[in-house]
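Input: a single structure, listed below in structure tokens.
Yeah, one chain of the complex is gone here, protein chain that is, but the others are all in their spots.
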Amino acid sequence: MKEVINLPVKNIEEEEYHINMGPQHPSTHGVLRLVVSLQGEIVKSLKPHCGYIHRGIEKMCEKDTYPQIIHLTDRMDYLSAHINNHAVCLLVEKALEVDVPERVKYIRTIVDELNRIASHQLWWCSFGMDMGGLTCFFYGLRDREKILDIFEESFGSRLLHSYYTPGGLMMDIHPNFQKGVKDFIKYFRKKIKDYDDLLTGNIIMQLRTKGVGIISKEDAISYGVTGPSGRASGFACDVRKHHPYGVYDKADFKEILGTAGDTFERYMMRMYEMRESMKILEQLIDNIPAGDYAAKMKAVIKLPAGEYFQRVEAARGELGVYVVSDGNKTPYRMKFRSPNFSNLSALDHISRGVKIADLVAIGGSLDYVIPDIDR
Amino acid sequence: MDQTALKERIMGLVPDAEFLENKQFLTFVIPAEKMHDLAFKLKFETDLAFDFLFCLSGVDMVKFLEVVYHLESTANKHQLELKVRTADRENGAVDTVCDVWRTAEFHEREIYDLLGIRFNHHPDLRRLFLEEDWKGHPLRKDYVDEVNIVEL
Amino acid sequence: MNFSIYDFTSFNQWIDQFLRSVMSPFWAIAVEMVIIGLAILLFYALVGLFLVYAERKVCAFMQNRVGPNRVGPYGFFQTIADFIKLMLKELITIKNADQLLFNLAPFIIIIASFMAIAAIPFAKGLHAIDFDIGILYVIAVSSLGVVGILLAGWSSNSKYSLIGAMRSGAQIISYELSVGLSLLTIIILAGTMQFSAIVEGQANGWFIFKGHIPAFIAFVVFLISSTAETNRGPFDLAEAESELTAGFHTEYSGIKFAFFFLAEYMNMFIVASIAATVFLGGWMAFHVSGWNGFNHIMDFIPPFVWYIGKTFFVIWIMMWFKWTFPRLRIDQLLTLEWKYLLPINLVNILIMAFVVLMGWHF
Partner (left out) sequence: MNSIFTYFTEIFHAVKSLLTGMKVTGRYFFSPWEIVTQQYPENRKTLKMYDRFKGEVVMPHNGNNEHRCTGCGICETACPNGSIEVIQNKIEMPDGKKKRIIDKHIYHLSMCTFCGLCIKSCPSDALAWGQEFEHAVFDRAKLTKILNKPGSSILKDIAE
């Protein structure tokens, strides 16, 4: 007689259903792994697992001289490479109390804003793709190509430029640069209407994003959600306004703040920001003063012993660089406060109780770049 | 609140804090056991209102391990830098502040991962970037890894 | 014997008589079935290959790019190259999958779309079988496909597949209603369910014009709900690639995946040809009463061309939908059906019945 085995009876309703979003998944924009606990279609909780593209940039910086560090910062948030470079350059210049020529400041500001637009264009296409509208992807990339062409003509590369050096720039801008930027603004003002027609006004997109993935202002500050994502919640965190660098204090632009803090508001912040950036470009592009493209620097840059901090507004939020120097030509400790890292920490909080499709939309609207998280 | 007033305010809250000269920020070294209480006061007292922890870093100063807090008040627009030190390289532990500033949760995990500073009462103190079975903490100055670190 | 590309009835009769003259009636029927089966199989493969190519070209042009242009002139043989690639690919066996159901699912899906194609009239006299309940048959058969999708999702033993299949089940069962009801609107107008009779009824004007507003609303509702029923964007939740990688066919590879792929396009072809037949006059030429010269020229175009043209127009609209809109969420998908399409459809049927009763249609 066979013994009857009593299997333990589990309540299926209470069991958690884990799925892995990533590291290889069409919606994670890179190698980020999200372990999502589901109940049906509803996200119960979520654990990000980082480190799939951890290259130890902070450790590598401890062995590199300051000009060499620049090319490593390119590879953090590769979509706003110029802005990352800017942070390190500003830090070195601040520590050495070097005055960079006015021309350099203008060019840096213009290039930063171009980079911001390019980055937001890529965000727009990938967001459209996350929502299931594949056509957005091609329109966004087509228009980003115009900026990359301007970059390529002036700086020789399209994505990772290493264009800024401590004290100035690698080389002067190309003679066609100003004309190229002006043409681009004219072109993009036309094309951004397509963006609005195709995605912003679309009823499906609005239904899917409005009221979804809300983060309150208090939570945004507490989680350190900065950039367009933070401003969507009403957190006035634009470093360009509050701690101006470059020539942002001379440019007239608005820091647009949202109220709702949902996915749609985060979307709109970036759409506004592209227009604001174009406004900054229009004001500055004709006023680049003549002069040197680099300040005189010593051949070997040594920061005086001490600690320095520099904040800049990268395309995805506030980028902080913290350096402890012991007076050598290499930093003693270099820490990057990357915007995506803090934004990602809020993802679990934002996405509890939403549907799995909304999780993809929220991820798209936070716009994380994985190499910037892992560094 | 201007720099001097803020300095006195902090010294009033923690009398045994050590003031450090720094060009950019007002910097204090806080005794490790008082950090958590101070964090609460810094965030929730309205004249201070340091609600934005914009950077949290760990530094290996060889003699001691250091956790550096960069704080900003979004309402009052003043900034502050705090340091907490622990000399114990094996089991050095600092109280977590992630119940005050939620962003600290990930930053503290990163510091634990790369520098090996433990944080008491942290809800989920695991390695963040490296694998669970990784030996050592790479950002320490005495870390040697002959396989992965290529000397040029 | 006179064959005409305008009327295939005599051609069919000739084949029938010829076969009956050389063999017994039983064998004649058997041979006829084999011939029809082969013809449909060939047609199926050709249309499938062409539709994949067409989809790629259409989406490429909408996205401001060229599309496939490497294999053959204008990339025309791209899909053949794809097909060869899919044939040669390894069939991955999933260790913990339910092998029987896992292998059965693609066949169920493809058989469902095969069966539906049998009732569709391609030209005058050119149909496999002319049921007097043709529409009912097509609706019944085409909804069998969901069984295949559910089986595929369940048997793959993958979480993505399961979620995709469950979504698909909910989606197809609810949109089945709207498809049926919007066709019912036209059945009221036509007074028959037989495809050949419906097409004949449109000799003096297509139903979308004859039934004016209610017919037009029914057409739009049919387009939306049939897009949903074929699991195409913006309703492709079952295979939402940004959420579920590939949904219910995540675990399939090689030729089994090709079956799903082909079935999706064939389902699109079937619903488009139903839309063309029921609303746009099928193989019937475009006639405007009174313009005899114009009507004569229109008659000169063969019915088969009319039918293909209309079907591809509907398919193009469906592609246009897919390459413009973002995807819906599952709850919004069901809201759209139960709160908008279904009530509109029910009211629309009442209006249509009223219109027919009062004789207000043309």
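Each chain gets a letter, A, B and C, in the order it is written, and its residues are counted from 1.
Definition applied: contacts are C-beta pairs under 8 Å (C-beta built on N, C-alpha and C of every residue); 3 or more make two chains touch, one makes a residue touch a chain.
Computed from a prediction, not measured in an experiment: that's the story for all the values here.
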Which listed residue (A:S154, A:T226 or A:S365) would be found touching the missing chain in the intact complex? A:S154
Looking at the whole complex, which of A:K94, A:H174, A:K210 or A:K241 touches the chain that is not displayed? A:H174
Of the residues listed, A:K47, A:K94, A:R142 or A:R352, which one is in contact with the missing chain? A:R142
Please pick, from A:S27, A:N115 or A:S162, the residue that touches the omitted chain in the full complex. A:S162
Contact residues on chain C toward the hidden chain run 58, 61-66, 69, 320-321, 323-325, 340
In the full complex, which residues of chain A touch the absent chain? 64, 67-68, 70-72, 135, 142, 145, 152-157, 160, 162, 165, 170-171, 174, 194, 197-199, 201-204, 206
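Criterion: only the chains that are shown with their structure count from here on.
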Suppose each chain is reduced to the average of its Cα coordinates; what separation in Å results between chain A and chain B? 24
Please work out the Cα centroid separation of chain B and chain C, and write it as a whole number of Å. 64
Could you please state the distance in Å, as a whole number, between where the Cα atoms of chain A are centred and where those of chain C are centred? 45
Which residues does chain B have that touch at least 2 chains other than itself? none
Could you say which residues in chain C touch two or more other chains, in rising order? none
Can you tell me which positions in chain C touch chain A when the two form their complex? 59, 62-65, 159-160, 163, 167, 233-234, 236-237, 240-243, 245, 323-332
Can you list the chain A residues touching chain C in their complex? 17-19, 25-27, 41, 128-135, 137-139, 142, 198-199, 202, 204-205, 207-208, 355-360
For a test of understanding, state which residues of chain A touch chain B in their complex under the given definition. 50-51, 54, 56, 58-59, 63, 218-219, 221-224, 226, 235-237, 242, 306-309, 311, 318, 320, 322, 324, 332-333, 335, 337, 341-342, 344-346, 349, 374
